[in-house]
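With one protein chain removed, the remaining protein chains of the complex are shown where they sit.
== chain A ==
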Amino acid sequence: METTTRSSAIRDGLGVGLAVGLSGLAFGAAAVTAGLSVAQACVLSLFAFTGASQFALAGVVAGGGNLVAGTAGALLLGVRNSLYGLRLADLLGVRGWRRVPVAQGVIDETTAVALAQPDEESARTGFFVTFVSLYLTWNATTLLGAVGTSRVADPAVFGLDAVGPATFLAILWPRLTAKDPETRTLRASAAGGVAVALAATPFVPPGVPVLLAAVPVLALVLRRPR
C-alpha cells in the first residue's frame, strides 16, 4: 500500500514536471520576443521560478509598460506562493537552513501535487519529484525557447495555452470528486474562488483576481471555526 501511493506520487510528479515544464518553451520565446535577452530569460527561470510572475514581467516589457509597476505586478502574482507555504510548512516538515533550498520549490504545481496525495510521506515525495523534474525541464526549455525563438511558432497554435488550466484541473479533480466529508467544503472553496476571481477580473490588475479567491475561504473559516 505504502509503495503504491509513493510510486503514484512519483508518477504524478514526473508527469506534471515534464508536461508543465514544456511551457518553458513558451516563456523563453515570449521573453525574447518581448525584448528580454536570453540571459535575462534564463535568470528569471533559474531564480524567480514561478511561471505566472515571469510571464507577467515579460508582458510588461513587451508592452513598453512601466517597469516599477510591472515588477510590482509580478510580485503580487508571487504572493500566492506565500499562502501555499503556510500549508507546506507543516506537510514538508522542513526547518532551519533546509528551508532555503526547499522554498524555491513552493509554487502552484508542487503544492497541487503534494496536496493530491493521500498521506504525508507521499505528499513529500510528490513535492520533491515535481520540484526537481519541473525545475530541470522549465530551465532547459526556457533556454531552448529563448535561443530558438525564430523557429518556434506561436505556442497557441499547438494548444499549449490549454495545458496550464487542464493540468490544475486534472490535479484538483480527485479531491473535488472524492467521497469524503471534506469534499463539500473543498468544492465550496473552489466554486467561491472561481466566482470571485472571474467577477473581479475586469476591475483589478492581473494577478489580483486569483489572490482575491482567498477571500471566500477566509469567510468560510471565520464563520465556522473548527
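Quick notes on this structure:
Going forward, a residue touches a chain if its C-beta (ideal position, glycine included) is under 8 Å from a C-beta of that chain, and two chains touch if they have at least 3 such contacts; residues count from 1.
Keep in mind that, in the parts below, contacts and distances are computed from a predicted model.
Missing chain, UniProt name from the options "6-bladed beta-propeller protein", "MoaD/ThiS family protein", "Branched-chain amino acid transporter AzlD" or "Na(+)/H(+) antiporter subunit E": "Branched-chain amino acid transporter AzlD".
Listed for chain A, the residues touching the missing chain in the whole complex are 11-12, 15-16, 19, 35-36, 40, 43-44, 47-50, 52-54, 57, 61, 67-68, 70-71, 74-75, 78-90, 92, 94, 99-100, 102-104, 106-108, 111-112, 115, 156-173, 175-176, 185-186, 189-194, 196-198, 201-206, 209-214, 216-218, 220-222, 225-226.
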